[in-house]
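Quick one: the structure is below, and I'll ask about it shortly.
For this view, one protein chain was removed and the others were kept in their places.
Naming follows writing order (A and B), and every chain is counted from residue 1.
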Amino acid sequence: MDAKQGKNFDLSSVFLPFLSIIVALAFGGLLVLIQGIQPLQAYRVLFATAFGSFDGIALTLAKATPLILSGLAVAICFRAGLFNIGAQGQLISGALASAWAGYTFVGLPTLVHIPLALIYGAFFGAIVALVAGALKAYRGVHEVITTIMLNSIVIALADYLTSTPFKEPDQPLTRTPKIQESAQMPDFLGLPLGFFLAIGLSVTLWWMMRKTTTGFSIETIGRNKNAGWYAGISVKKTVIISMLIGGAVAGIAGAVETLSITGRFEPAFNAGLGFDGITVALLGRANPLGVIPAAILIGGMRASASTVQFEAGVAPELVDLLLAMILFFVTAPLLAKFFKSRKENVAMTSGWSN
Amino acid sequence: MKLRSIHYLPLAFVVTFAYFYRQDGLVATSVLYTAIQFALPLALAAMVGIMCERTGIVNIGIEGTMLISAFTAFFAGAILQNTGRGMIVGVLTGVIMGLLLAVMAITWKMDQIIAGVILNILAAGVTSFYYRQNYSIPSTLDPIDLPVVGAWPILGPVLSFHGPITYFGVLIVFTLWFALYKTSWGLRSRAVGEHPSSADTAGVSVTRLRYLNVTIAGAVGGLAGSYLALEAVGIFERGFTAGKGFTALAIMIFGRWNPLGAFAAALFFGLTQALTNQLMIAEVVEIPFQFVTMLPYILTILILAISAGKVRPPAAEGIPYEKEKS
Partner (left out) sequence: MFRRFTTLVVVTALTALGFATPAKAASESDCGTGRLFCIGLVTDTGKVDDKSFNQSAWMGAQMAAKVNGGFAKYIETTDPKDYAKNIGQFADKKYNVIIGVGFLMAEAMTTAAAKYPKIKFIGVDQFQGTAVPNLTGLVFPEDKAGFLAGYLAGHLTKTGKTGAVLGTEVVPPVRYFGEGYRNGVAYAAKELGKKYPASKLIYHAPDNAFNDPAWGATTAQQLLSQGFDVIFGAGGNTGNGALLRVAKKKGAYCIGVDSDQWGTLPEARPCLVTSAMKLIDKGVAAVVASIVDGTDKGGNYFGAVGLAPLHDFAKKVPAAYQAKLKAVTPKVLKGTIPTGVKL
């Protein structure tokens, strides 16, 4: 749907989301007001922290980076008519694998070590997704079941590996050793390097979806499996490819977190990123470029939540309330109808009916 | 009906059970009893999904529906000092969540996955934001000793002494199965889920039926939430549904969108959880606990991979109905 919109550019497609966010904030404010808290003060702190200074922006982008990637992981699968609830498990697998590559290989130059660790992350993220993809393609096992089950399996497996074979020696905690200095992702122009990588991947996947046969196959089976079959597209192969792409991207999300933020793998540190990815993908309308602003918005709110609590005394759940409101007003046709916009409200996910 | 490998499972189960019952009757019945308890919230939540999806509405907001219903059920029960009234409030909250989903998915024709995600995030945010300490309900919904059944050998200790919502939940499962396959409401519902335009031509109001079913499903979700807060534990904590609403989606698909199938799938999953615990109690295996706790998930995937066979969800699922199109 987005491909067609680009041609006759419609002001409302830019203007409406912004307006929706403002209305969402107003309604979110009402919910906060019930608690006897001043929403304006909270919002001022929220946005000043997230977007009001260079450091704030850098932190927002660092938070947005894994969200862009896990959003992409979910979005690409949505395009193929697959619901990848397993981004969380794929992300954890990638985070652990890259940590292993990061601390095991010694003496590599940075230019080799970082890409190598990222490849490990992508590979092991893809492996997890491959299980779901292959079972779907060859045994007809629904990906919603397998990805949910695989999340729990991967979390338990990562927990075991980090508590026994990969554990940092001579200390009681469940965590891997720290990665070598050569594997630490640096900043680029003061901004996290991973962010540029995420943008690069978004653009690449956007291009792939529009210009390559793989992208065409994914879009086609996403719209209608039978049509894909008639067009001579191998549905099995395409299902597996989409899951592999999704898993690899989610794995890279985990790898970037390990290599630039946590510096090691510790089970609790990657909680929730994969599930936020679903929200990001939906807010970005399952468009590889759309996930970028969605992730920056959510990343900014997550980045400043603790400052809002510190300065305005509002509990960090404020972010969840606002997220629900924003998702609601951005996607509900209320405002569009208000402006008599003729834009049809098109469903972009096919649930699991495909 | 074609006999598939999955149909041998019950047989394998009975043989295994008989073997263990001879070893230790108390443990064997206790595992089955526990399996039912693990299964119930999943089964109830799966019924929510089935009711919605059979009429063509995807509902991934089950987790949120359960969480917020548990919240209102608990706090209403605590404030009114009446557990029964708390349950009514919980069920009504579920109805409201169902209506909310219906408005978004049916009237506004929003993307149904988004609508469900909105319910989930909203519930997580609201329940966490407005949570308060130092409330307690006067009493939990206590287990009932079934009069005749309780005295039966073997089955007695398995089936008796569950809570009221558990028994009512099982009743819902069978009623829903009967209603879906043996009544005209069920026929119309399934028709709307498969081919809404034909159903429309035949004089069924697609919108009204979908509204009705999604709302009733919401009530069942409210009951599932009330179960957690009022019967299973008697407290409310933030996020304490712990992903059960999502596992229920897997259970629903595992059971092929059939109430009895989903119930069986939930029982299977509950049984694997009870067995996982039993492995830790028996301490027979010297393997790390992480691997033991993976058992339910691995077995589910394995069973599905072996039994295979394509599952086909209701055809019109996820697609908003446009009258003009027909």
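We adopt the following convention: a residue touches a chain if its C-beta (ideal position, glycine included) is under 8 Å from a C-beta of that chain, and two chains touch if they have at least 3 such contacts.
As the structure is a computational prediction, the values presented were derived from the model and not from experiment.
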Which displayed chains the hidden chain touches across the whole complex: A, B
Sole contact to the chain not displayed, among A:Val144, A:Ala315 or A:Val330: A:Ala315
Touch residues of chain A, complete complex, unshown partner: 19, 22-23, 26, 29-30, 33, 38-41, 59, 151-152, 155-156, 159, 162-163, 171-174, 257, 261-262, 266-269, 271-272, 302, 305-307, 309-312, 315-316, 319, 338-340
Where the unshown chain meets chain B, residue by residue: 26-27, 29-31, 33-34, 37-38, 41, 128, 131, 133, 136, 140, 142-143, 157, 228, 232-235, 237-240, 242-244, 273-274, 277-278, 280-281, 283, 289-290, 293-294
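Throughout what follows, only the chains that are shown with their structure count from here on.
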For chain A paired with chain B, centre-to-centre distance based on mean C-alpha positions, whole Å: 28
Complex interface listing, chain A residues touching chain B: 31, 35, 83, 85, 131, 135, 139-142, 144-146, 148-150, 152-153, 156-157, 159-160, 163-164, 278-279, 282, 315, 317-321, 323-324, 327-328, 331-334, 345, 347-353
In the complex with chain A, residue positions of chain B that touch it: 58, 104, 108-114, 117-118, 121-122, 124-126, 128-130, 246-247, 249-250, 253-254, 288, 290-291, 293-294, 297-298, 300-301, 304-305, 308-311, 313-320
